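One protein chain omitted, others in place.
Naming follows writing order (A and B), and every chain is counted from residue 1.
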Amino acid sequence: MARAVSRNTRIGWTIAAWVVALIIFFPILYTIITSLKSEQEAISGFNLIPSFTLQSYETVQSQNNYFRPFMNSVILAVGSTLLALIVAIPAAWAMAFSPTRRTKDILMWMLSTKMMPAVAVLVPIYLIFLRTGLMDTRIGLTVLLMLINLPIVIWMLYTYFREIPGEILEAARMDGATLRDEILYILTPMAVPGIASTMLLNIILAWNEAFWTIQLTTTNAAPLSAFIASFSSPQGLFWAKLSAASTMAIAPILILGWFSQKQLVRGLTFGAVK
Amino acid sequence: MATRQTASLARLMRAPAIILLLIWMAVPLAMTLYYSFLNYNLLNPAGTSWAGWFNYQYFYTDPAFFASIWNTLVLVLGVLFITVVGGIAIAILIDKPIFGQGIVRILVISPFFVMPPVAALIWKNMIMHPSYGVFADIAKFFGAAPVDWFAQYPLFSIILIVAWQWLPFATLILLTSLQSLDGEQMEAAEMDGAPAYSRFLYLVLPHMARAITVVILIQTIFLLGIYAEILVTTNGGPGTASTNLTFLIYRAARLNFDIGGAAAGGIIAVILTNIVAVFLMRAVGKNLD
């Protein structure tokens, strides 16, 4: 609303908003600060100015081989997202541009698969993974994460594709474009922003998944979520180390997340709030 | 003909997604249902036998089961209360004409991008630890005795962590809804002499009703499955004080190797989730046309 607001009121609201925002952000901020402290500093009371040592980061890498879970996270998140896109793009495309009377039902049904609680299928999935040798493999987890997020991916793409006006496709058809031309010159360039947003959100979701990754991995394929969970039983002084590992685990996704605020709303509400 | 060709091509394009999801939905669920009627323990797979309704009966007579249902309920409702009320308040605050709105937004939504184990560990060790946490530092500053949060108030502590993670989600969606409110409508109300609180009550709140419903339903679906936060903080304890249904089933399957029991629990979880899901699907479905 473009309304005249007195400067004092504005400053008042600003202070209130910043205080709330900083309280909410504080745990993350304090973790980043602590990661730059030495272990001794980390436990010697409240202190916002660290000694800026990178010692903890080095320790996490050398003792726990941080690089491996990090790579696993990247492979799982990106891999499952790409896999989901390969399946979802044609499906969302077909439903957006050649809807049938059952399209709505199919979409609702797809959504319903997302409602299935993970524990409901924990037993069979666990046993299947155990018996087929998929346990603790990247490929098994990649496929699983793909299936879990597939409904959201299809839904998001569908809502994006639906925003491409049908008349533009008809215009292309009138202009002599074949289906291939239509896809290559018209639809793809127009759909790319939507696909990119979908990809971004799905990478975030897959990166942060922490039920199946903990259940189905031990060391080989464990991504960061499972790796960090193993810090739950501390040995010795580990506050700074934990903070360093945590900071590295959340930093990439935090930055990606900041860029995807709008898409987040759309993706997580299945287009119900825009 | 052109449009008929498109139709059959469309069917082909939809097929892989539908088939994959069909398999993903039907096969494991059927297996869970089957296992739920078996006496099946991974420690003694040779002793597998038909159990009938025994697993369900067992759950029904297990005090831990009712404790876990109760805890699930408290957890979900507690988080919902904090996030919805807090979300509305923060959304309204951010929507005010403030300096640095973009950065405030970024700060507020950040917790949502923190993976559950990290969120739980940060709170457990950095914030709520009885000797080294910030809360303890604050207590000491005021000369009070630090609280051992996870031992004394395990469920509340978990609610706090989960609420912190989901508050950004609620805020973001409510803010989106708030920003779509017609400014002229508010100005008209102001011209009509409606004071701020009645503008909120009669204009803002009804406008956000749909977004609030969506927030409640979607969060409920996710909150019913809270797992990692419990695993890395209290491990469900002390006793069953912070065990929810998801965690109870995880324990049966992975720690007691009781496949039949866990499967029965899974089926119960499906039923509970579906009750919520039906309402969610209706809310979403309305928006499809």
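The criterion applied here is as follows: a contact is a pair of C-beta atoms (placed from the backbone, for glycine too) under 8 Å apart; a residue touches a chain by one contact, two chains touch by 3 or more.
Quick note on the criterion: contacts and distances are computed from a predicted model.
*Asks:* Could you check which of "Ger(X)C family spore germination protein", "Carbon monoxide dehydrogenase medium subunit", "Electron transfer flavoprotein subunit alpha/FixB family protein" or "ABC transporter ATP-binding protein" matches the UniProt name for the chain that's left out?
*Replies:* Protein name of the absent chain (UniProt record): "ABC transporter ATP-binding protein".
*Asks:* Touching the left-out chain: which of A:L141, A:A172 or A:I203?
*Replies:* Considering the complete complex, A:A172 is the one touching the chain left out.
*Asks:* Based on the whole complex, identify which of A:I24, A:I186 or A:L268 touches the chain you can't see.
*Replies:* A:I186
*Asks:* For the chain that got dropped from the picture, name the residues of chain A it touches.
*Replies:* 165, 167-168, 170-178, 181, 185-186, 189-190
What we mean here is this: only the chains that are shown with their structure count from here on.
*Asks:* On a C-alpha centroid basis, what's the spacing between chain A and chain B, in Å?
*Replies:* Centres of chain A and chain B (C-alpha means) sit 16 Å apart.
*Asks:* Can you list the chain A residues touching chain B in their complex?
*Replies:* 1-3, 5, 10-11, 13-14, 16-18, 20-22, 24-25, 27-28, 30-31, 34, 42-43, 45-46, 87-88, 90-91, 93-95, 97-98, 100, 104, 106-128, 147, 150-151, 154, 173, 179, 204, 207-208, 210-211, 214-215, 224-226, 228-229, 231-232, 234, 239, 242-243, 246, 249-250, 253-254, 256-258, 261-262, 264-265, 268-274
*Asks:* Could you pull out which chain B residues touch chain A in their complex?
*Replies:* 2, 6-7, 9-11, 13-14, 16-18, 20-21, 24-25, 27-29, 31-32, 35, 90, 93-94, 96-101, 103-127, 131-132, 134, 137-138, 141, 164, 167-169, 172-173, 176-177, 180, 183, 186-187, 210-211, 214, 218, 221, 224-225, 227-228, 231-233, 235, 245-246, 249-250, 253-254, 259, 262-263, 265-267, 269-270, 273-274, 276-277, 280-281, 283-285, 287-288
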